[in-house]
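Each remark here refers to the structure printed beneath this line.
A single protein chain has been removed from this complex, and every other one stays in its place.
We just call them A, B and C in the order they show up, numbering each chain from 1.
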Amino acid sequence: MIDDDKLHEECGVFGAWNVADSAAITALGLHALQHRGQEATGIVTHDGVRFHSHKGLGLVGDNFGDAKVMASLPGTRAIGHNRYATSGETVLRNVQPLFAEFEFGGLAVGHNGNLTNANTLRRALVRRGCLFQSTMDSEVFVHLIAISLYSNVIDRLIDAVKQVIGAYSLVALTQEQLIGVRDPLGVRPLILGRTHGADGKTGWVLASETCALEIVGAEFVRDVEPGEIVIIDDRGVQSIKPFTPQPPRFCVFEYIYFARPDSVMEGTSVYTARKMIGAQLAKEAPVEADVIVPVPDSGVPAAMGFAEASGVAFELGIIRNHYVGRTFIEPTDQIRHLGVRLKHSANRAMIEGKRVVLVDDSIVRGTTSQKIVEMVRQAGAAEVHLRIAGPPTSYSCFYGIDTPERSKLLAARNSVEEMAKLIGADSLAFISIDGLYRALGKPGRDAASPAFCDACFTGDYPIDLTDNNEPRDNQPSLLAETK
Amino acid sequence: MIDDDKLHEECGVFGAWNVADSAAITALGLHALQHRGQEATGIVTHDGVRFHSHKGLGLVGDNFGDAKVMASLPGTRAIGHNRYATSGETVLRNVQPLFAEFEFGGLAVGHNGNLTNANTLRRALVRRGCLFQSTMDSEVFVHLIAISLYSNVIDRLIDAVKQVIGAYSLVALTQEQLIGVRDPLGVRPLILGRTHGADGKTGWVLASETCALEIVGAEFVRDVEPGEIVIIDDRGVQSIKPFTPQPPRFCVFEYIYFARPDSVMEGTSVYTARKMIGAQLAKEAPVEADVIVPVPDSGVPAAMGFAEASGVAFELGIIRNHYVGRTFIEPTDQIRHLGVRLKHSANRAMIEGKRVVLVDDSIVRGTTSQKIVEMVRQAGAAEVHLRIAGPPTSYSCFYGIDTPERSKLLAARNSVEEMAKLIGADSLAFISIDGLYRALGKPGRDAASPAFCDACFTGDYPIDLTDNNEPRDNQPSLLAETK
Amino acid sequence: MIDDDKLHEECGVFGAWNVADSAAITALGLHALQHRGQEATGIVTHDGVRFHSHKGLGLVGDNFGDAKVMASLPGTRAIGHNRYATSGETVLRNVQPLFAEFEFGGLAVGHNGNLTNANTLRRALVRRGCLFQSTMDSEVFVHLIAISLYSNVIDRLIDAVKQVIGAYSLVALTQEQLIGVRDPLGVRPLILGRTHGADGKTGWVLASETCALEIVGAEFVRDVEPGEIVIIDDRGVQSIKPFTPQPPRFCVFEYIYFARPDSVMEGTSVYTARKMIGAQLAKEAPVEADVIVPVPDSGVPAAMGFAEASGVAFELGIIRNHYVGRTFIEPTDQIRHLGVRLKHSANRAMIEGKRVVLVDDSIVRGTTSQKIVEMVRQAGAAEVHLRIAGPPTSYSCFYGIDTPERSKLLAARNSVEEMAKLIGADSLAFISIDGLYRALGKPGRDAASPAFCDACFTGDYPIDLTDNNEPRDNQPSLLAETK
Partner (left out) sequence: MIDDDKLHEECGVFGAWNVADSAAITALGLHALQHRGQEATGIVTHDGVRFHSHKGLGLVGDNFGDAKVMASLPGTRAIGHNRYATSGETVLRNVQPLFAEFEFGGLAVGHNGNLTNANTLRRALVRRGCLFQSTMDSEVFVHLIAISLYSNVIDRLIDAVKQVIGAYSLVALTQEQLIGVRDPLGVRPLILGRTHGADGKTGWVLASETCALEIVGAEFVRDVEPGEIVIIDDRGVQSIKPFTPQPPRFCVFEYIYFARPDSVMEGTSVYTARKMIGAQLAKEAPVEADVIVPVPDSGVPAAMGFAEASGVAFELGIIRNHYVGRTFIEPTDQIRHLGVRLKHSANRAMIEGKRVVLVDDSIVRGTTSQKIVEMVRQAGAAEVHLRIAGPPTSYSCFYGIDTPERSKLLAARNSVEEMAKLIGADSLAFISIDGLYRALGKPGRDAASPAFCDACFTGDYPIDLTDNNEPRDNQPSLLAETK
């Protein structure tokens, strides 16, 4: 089910406080956030006395569909996590939420994002005698909390978050609170919602995106602010802001690809943003054509915006097959050779003899784009033009997005003309970085203080890369574990 | 992955002759036909000496993704089958292709459709001493072939098909031929394609739909004709027409919902047909509105046609979640209560405060429509109008489509006004039967000789319902088997 | 769990009539008969209206331990079957009981043994238009019943059994009777028991061995007689003897190895028989030694008899490990090299420095014997003498026992001296054929009319080998099926 040739969000998080059947509600919220991570999932609940945990590899629906499992997760308080990870390292000990027991009680933590000084901190902690069980950044948080000299959990948590550097959103559950934390620049998203409480008063929900509110029937309250810690207990929501304020830098790629189109992020509808980007792209890189065809599903809104702005017909010239089994991708050379066609197929009747504009959101390695252009040509297109609703992806992300090494990014090594040739398109154009900002309602990119984190396009990294400048070592352990 | 509140095609078939890696090619073809049946799948190959079979419950990708399985299916000749079936009866002995050994050799058969005199024939065969192993119609074919007095397999096959009554498409593999059969009225589809042969000459492919040709890189040759038997061997394709010619009656519901939009059936693009139906519907049942919203995925082309014809904006106001796990549908009342939202969610930004026209392809029980209308209203729609790109479904199908009993069809018991009220829509309209025919390029419905089988809308059944007038007993066996 | 270097019984059968929880009782009976077949198992019940079936690969306990499965098998009448089969061919369609529907109703059949004219009959039936679904002998029975012209099931069954030739015991369940059949020579065993009936009157049980009566709390009534058909219904037990009487030839290997020691066969305790054989062996082939050591578990009673007769100490010099997992036998060369030691290990304290007599029941290929002798020598034995409680196994069995091809039987190609050398024993001796008969209470072997079937020792085959003189083709089908 994974698109190999896309960037991938590394996680989705959800939390619930004072909500009946909190495990079922959390499972639904995680289901709505499934696009943020499909490799593994977990839920921890608290029933007033004990914590209860269930984790598993695979989809939310495959792990939390069983009534026995749900019955083993009692309580009105819960947090949950979806994990994306590159193949091989997804062993169960690396599945979140992490749980730890301290002198003061238990704590469960789930986080989305990446700490850029995790390895540095980890080495220091190990030197001190801390034992690490996983290779996850989140475990650094937990050890920092464990060894903090403050006496209560909130002070310990503040102590911990002030020592870490990175882009992250975090949900935590103690015996007395549900906690949400967003990094100082607000790179990764986290929102707060309200619902009917299990006790008849108010129930609270935290989630990576607003689409998780809709599914559980909760109401949007507000984005958690950059650098804010929200503490939710039976008295309501309290806010702590332990960091020196900085201008926020929300991840612009959430608008381009990661987020679900029905989410609203920082006040902007993702779906509308994509249509606006498509419209801007049509203005910047018009083309004489018969038909505008989206690469489904992520290219659809941008293609609609492009078609409306250009006045050319919008048609579903590529059909997506949604029945892709788990194991289909591995087998024989022959099937591998036919590759992308397992998910996409050309709608020949809309393509044959036509000048086609394909609209997609991004090009990473370029392998999928190349196969799709070839498929459209084989279906009889007279011309194939490719328009990309994001600037060229030329730099790796160190803030919680799985990017290939820079050397594998097509745009890092090639000009647009070279890329067009490699992909086989008659023409290729990307939206400009200023055009992207304008489509998102900004006057253009202010180089001195950009409104977004756009490091993958510009190389301008707003958060220190303490550990190093390379994609982090995904398995920094002496132990190779098989499952 | 199944839409509970849709009619369901009962099967998809595929065959390959003189094709390298015929099992992999057949798996790909079945994958493209996955929408015609997701419960079980099977492939039988012939390697020149022996037949090889593998069958399993679940998706094609889950059963044929394993290299060991593919290696156990050698040969350049194969047939395959996807099965849809209502829950409970999908035991392995009922998974096709069926294989049987005769005096003259082996025969594998896969079929899509339904025999309306199967039970009658079955009783006669049992009386004669034939032992049935399954409860499938297809086994009747096989016994008729076994006891036929003709000496060669083609004559025996003709002998058999002349005794059965029904709507069906059939692929069969002997030690010397690939055979395709289509019922006399051509109710169910079957097409012939050509590809590069394993021996450097021509390879041949049979499939339920043209979309299965695209994925394997084969070229469309023609529809198998109603009542035609095609015999494919190393000398090429021969055609036999053993039936008295009749005006054809292709299933109109293939255009409305069953077929994949990128297929071309009887010369008409399914995608284009759906857009034309949507446009006709806009003419017949216009409504003052702000936005046209498809119920994804099947309602999208009709909604596009509706929007174009009406000049109202087309927007993706409902987003579909494609990560629905296998077991998610079963559990707690709370999740069941939230029902349809596992697959659909409202894109609030496109709906809030707007007058919305929802376009869907059909209403069966009405349960899904009711939930979707409610969801759209909860997302803040000012008005919700429902337009259906097919006439009211008032009659059961006995020709290979799984329909609920007539008493459960919403349109069988209610007027359009009553249906609107039950579903909660501000208005509801269906395309007229004449409008449907016109959208498909006919002058309207000729009651004396309709161009299509439209029995589910009209109750006009073109093929004798010999066994009875009720949906057939799905488990007509003395044996209840557990798996 | 299988001893690779033993002959193997091909099946065990059980039947119950008028017994509460007949499926659970049958599962228990099959569990007691598990030594007769471990590859697959099945139960069919009848609840007065319908038949219910569950079959699976593996042990009885692994297939019938689940309460849901047991609940799916209602009724007070049942038959069950354990299957032994050589690797590869155990696909589900070959698991018994077979079930078939006839004009007169349903019939389930399970059988233990082998038909020596099965292929001949099968060819004739196929020529007539019968479709075979399995490669099992039992299916021949069922087709013969289906095409019989007699009007009631008993007459049809008699018609069928008179046409087959072979060594078999059969249990069958119709809507109105439980039926047991034993072949005319009584080669394979079948016994009748009585228990508390579900209706407060008498319940009846059929089983391959008496050990299956003990576990279900039933009382032994009598052996079914050679050539007898017993018909059990609510009126009690009726007996039909459709064959010309012949002197019986019970399989002597049941006493030597197949049967469980706590069973009583044809009036003789198997345990006592083995002790008597050991005692006779001690008389025939005495040896100066310090200790008598059985090869566990099957060699224990004979070793006890040998020790008592010889006055030498009996000690457990070899310990058996009962925790052998399913997959342990397959892996690396290193483990394969250590082979037999997974199941046996030397009890060094009882062996070191001693003159050891090993007592085993049989030598087939000799591979296991060779490894055990080597193991005992490595544990420090001063001398290792091997005594075998059966004559040399020099001929294949065609009557329901899995024997290697004759060329792989060590005794078929070598003298006793050569065998001793190959196995590495200081001396080797087998009981004589006359000694065997005497141990079993006969005056010796009467060559004109031997009391037992001893073809594996003597080559004197009492039943026609119609199909051929070679071990039957285990996969006589055009279809290679993978599971």
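Operating definition for what follows: a contact is a pair of C-beta atoms (placed from the backbone, for glycine too) under 8 Å apart; a residue touches a chain by one contact, two chains touch by 3 or more.
Note that the coordinates shown come from a computational prediction; the quantities given were computed from them, not determined experimentally.
Indicate each shown chain that the hidden chain touches within the full complex.
Taking every chain of the complex into account, the missing one touches A, C.
Kindly state which of the options C:261, C:404, C:424 or C:444 is in contact with the chain not pictured.
With C:261, C:404, C:424 or C:444 as choices, the missing chain is touched by C:261.
Taking the full complex into account, find the residue in A:69, A:154 or A:240 that is in contact with the omitted chain.
A:69
Looking at the whole complex, which of A:143, A:274 or A:387 touches the chain that is not displayed?
A:143
For a quick check of understanding: of C:60, C:237, C:439 or C:456, which residue touches the chain that isn't displayed?
Considering all chains, including the one not shown, the answer is C:60.
Touching the missing chain, which residues of subunit C?
On the subunit C side, contact with the omitted chain comes from 1, 20-21, 24-25, 27-28, 31-32, 34-35, 38, 58-67, 70, 211, 214-217, 260-262, 264, 269, 271-272, 297, 300-301, 304, 314, 316, 319, 321-332, 334-335, 338, 341-342, 345-350, 378-379.
For review purposes, identify every residue of subunit A that touches the missing chain, sorted by number.
Those residues of subunit A that touch the unshown chain are 44, 50-54, 69, 72-73, 92-93, 99-103, 105-106, 126-127, 129-133, 142-143, 146-148, 175, 477-482.
Just so we're on the same page, only the chains that are shown with their structure count from here on.
Taking the touch definition from the header, please name the shape of the chain graph: line, ring, star, complete or other.
Drawn as a graph, the chains make an open path, so a line.
Would you mind reporting the rotation angle for the C-alpha fit of subunit A onto subunit C, rounded to the nearest 5 degrees?
In degrees, rounded to 5: 180.
When the centre of a chain is set as the mean of its C-alpha atoms, what distance in Å lies between subunit B and subunit C?
Computed value for the inter-centroid distance: 50 Å.
For subunit A and subunit C, what's the span in angstrom between their mean Cα positions?
For subunit A versus subunit C, the centre distance works out to 61 Å.
Which parts of subunit A, given as residue numbers and ranges, touch two or more other chains?
none
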